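Below: one structure in structure tokens.
The complex appears here minus one protein chain, its other protein chains still in place.
Which chain is which? They are A, B, C, D and E, in the order written, and residues in each are numbered from 1.
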Amino acid sequence: MNRKILGSGNLQIQRFFNLDARAYHEGALSSKVKELLGLVASLVLRCDDCVTYHVLRCVEEGVSDAEFFEAFNVSLVAGGSITIPHLRRAVERLEECRTLEKRHLSRRVYGRR
Amino acid sequence: MNRKILGSGNLQIQRFFNLDARAYHEGALSSKVKELLGLVASLVLRCDDCVTYHVLRCVEEGVSDAEFFEAFNVSLVAGGSITIPHLRRAVERLEECRTLEKRHLSRRVYGRR
Amino acid sequence: MNRKILGSGNLQIQRFFNLDARAYHEGALSSKVKELLGLVASLVLRCDDCVTYHVLRCVEEGVSDAEFFEAFNVSLVAGGSITIPHLRRAVERLEECRTLEKRHLSRRVYGRR
Amino acid sequence: MNRKILGSGNLQIQRFFNLDARAYHEGALSSKVKELLGLVASLVLRCDDCVTYHVLRCVEEGVSDAEFFEAFNVSLVAGGSITIPHLRRAVERLEECRTLEKRHLSRRVYGRR
Amino acid sequence: MNRKILGSGNLQIQRFFNLDARAYHEGALSSKVKELLGLVASLVLRCDDCVTYHVLRCVEEGVSDAEFFEAFNVSLVAGGSITIPHLRRAVERLEECRTLEKRHLSRRVYGRR
Partner (left out) sequence: MNRKILGSGNLQIQRFFNLDARAYHEGALSSKVKELLGLVASLVLRCDDCVTYHVLRCVEEGVSDAEFFEAFNVSLVAGGSITIPHLRRAVERLEECRTLEKRHLSRRVYGRR
């Protein structure tokens, strides 16, 4: 769908998408920290699609489960119980990612036999 | 004012304040990263008092100006131009902190002469 | 899913869930009034899962249809037409609860024949 | 200022103000409960002017301090620590109301001597 | 579902629905401009059902694709990247409307053969 938005010919929207992507690039702060910032922002603003995206990116950046749950806790305390349904879905996404990682890993270790 | 809230005898509110404070303690994630998470949450939820608090705490945790502005940028892109007035006040608070730091430093260096 | 969150080993998240549950216990205000407060908070913050939960709890606490619609009206006026889709789903949930109550009742009255 | 808005000749805005006032009138739910609903809605939506208004009205409806703090607690848990600055100002408003009540009472008891 | 809400016998909710409908009637501002205002309000408040409704109404009022994307851009810049998932769905809705329009048109042009 992003393709359709970007294909609209509206240059400013394209530039916004560009800025959005760059905001999470490695800089003075690492990509990992920036993705955690994006995750917490998405949770307190209660946007499931954004949460899913940042959970995936955090997994790619090597965020551990303990780190995830501390970031979830900051979101929960700052944003209140109203964030709980989004937190549940975030944990569900995280579990899916971890299952995929394990499968991928065991395939790499045992796959060629 | 927190004292008045905590003096109300409502135990659950006291426990909430407790949880709120602990969410930012050193753990799997450092206090510095957690304060940055709190800062971004406060900016996208547009709460000036919370922003002020986390700017101060970030300064104490040694967040550099470049790091601050990258966190500001994540907040701005995620939360939109509606966050700009809050960003302005965050920058103002940061400047005040930096001025105090410099004074404090020069007093330590030159003060005893 | 709550089990997964609570099973994460993050004690502070568990404590938050505890505080959240207790906030609605009978006290100076009745559970009924507190559930109505939770319902209105969920509607103006526009969280469907939270609305569903508090509709169920309000039904259990004996909230009448007239009382429900007055609470819906406060939410609608305070939160604006942006709450209407959530209000629609709240009314749908309420109807489901009322249908279940009737079935349950007629089974208790006629069931043993 | 409401007078200026209502004096604008825009009939629909006048009707909205009417609906807003009526939402809190005694009905299936008491005015007291409805004002508590309004207070919690205002706190989780973080509107200080609205909080002030509903604190005053709740005091007029005879809400006790214990009841106030339980409603504050529901707001805090549902809306998160981002509501704390608004909670502080709510407690401040409540204290002012209580001081005025005491003065008024002691004037009624001792005033005529 | 609106029928159920309106059938509840709560007069004030009915009046609110009335005011909501009238807010978009032709007046000093055209219906077209008012529907664009409703679209942007729905996007920045992130309500998909409301966005769908206003996209349909904007199409009926003759809003062009270029106009749509400029209104989307205002929403995106004001509301931030958190609005992107809603923007995506808005573009999807718009495409569906345009497809229906084309079919309808080609049926009118070629249909009678």
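Operating definition for what follows: contacts are C-beta pairs under 8 Å (C-beta built on N, C-alpha and C of every residue); 3 or more make two chains touch, one makes a residue touch a chain.
Remember, it's a predicted structure, so these values are computed and weren't measured experimentally.
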Chains on display which the left-out chain touches in the complete complex: A, B, C, D, E
Please identify which residue in B:21, B:84 or B:100 touches the non-displayed chain. B:84
Of E:40, E:55 or E:94, the residue touching the omitted chain is E:40
Mind listing the chain D residues that contact the chain we can't see here? 1-2, 4-5, 8-10, 12-13, 16-17, 20, 41-42, 45, 47-50
Interface with the undisplayed chain - residues on chain B: 46, 65-66, 69-70, 72-73, 76-77, 81-82, 84-85, 87-89, 91-92, 95
So that we can see where the missing chain sits, which residues of chain A does it touch? 12, 15-16, 19, 22-23
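Just so we're on the same page, only the chains that are shown with their structure count from here on.
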Shared interface partners, meaning chains that touch chain A and chain E: B, C, D
Between chain D and chain A, is it the same set of residue numbers doing the touching on each side, over half shared, or a different set? same
Which listed pair, C-D, A-E or A-D, reproduces C-E with over half its contact pairs identical? A-E
Starting from the mean Cα coordinates of chain D and chain E, work out the distance between those two points in Å. 35
How far is the middle of chain B from the middle of chain E, if each middle is the mean of its Cα atoms, in Å? 40
Multi-chain contacts only, two chains or more: what residues does chain C have there? 12, 16, 19-20, 23, 41-42, 45, 50, 66, 69-70, 73, 77
Graph class of chain-chain contacts, one of line, ring, star, complete, other: complete
